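Quick one: structure below, then a few questions.
All protein chains but one are shown in place.
Moving on to subunit A:
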Amino acid sequence: MASNAAVPFWRAAGMTYITYSNICANLVRNCLKEPYKTEALAREKVHFSISKWTNGKPEKPTLRSDSPVE
């Protein structure tokens, strides 16, 4: 046997299952009809703030409100 099982093409290209699954979900959401599409995309928006720490103190946080783009 070459390997344990036939590796799916996305895993061979270095992608993990969650990345693959999220890409599929995003593509499906982008193909929806209008009121459902905006609801779905709004539901998936993420907002997060990142702050780097140096010398035990947090620096100014950066806020990111990215829409889910892979």
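Keep in mind that, in the parts below, a residue touches a chain if its C-beta (ideal position, glycine included) is under 8 Å from a C-beta of that chain, and two chains touch if they have at least 3 such contacts; residues count from 1.
We adopt the following convention: contacts and distances are computed from a predicted model.
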Name under which UniProt lists the unshown chain, selected from "Phospholipid-transporting ATPase", "Pyruvate dehydrogenase E1 component subunit beta", "ATP synthase subunit delta', mitochondrial" or "Protein YIPF": "ATP synthase subunit delta', mitochondrial"
Considering the whole complex, not just the chains shown, which residues of subunit A touch the missing one? 9-10, 12-15, 20-25, 27-34, 36-37, 40, 43, 70
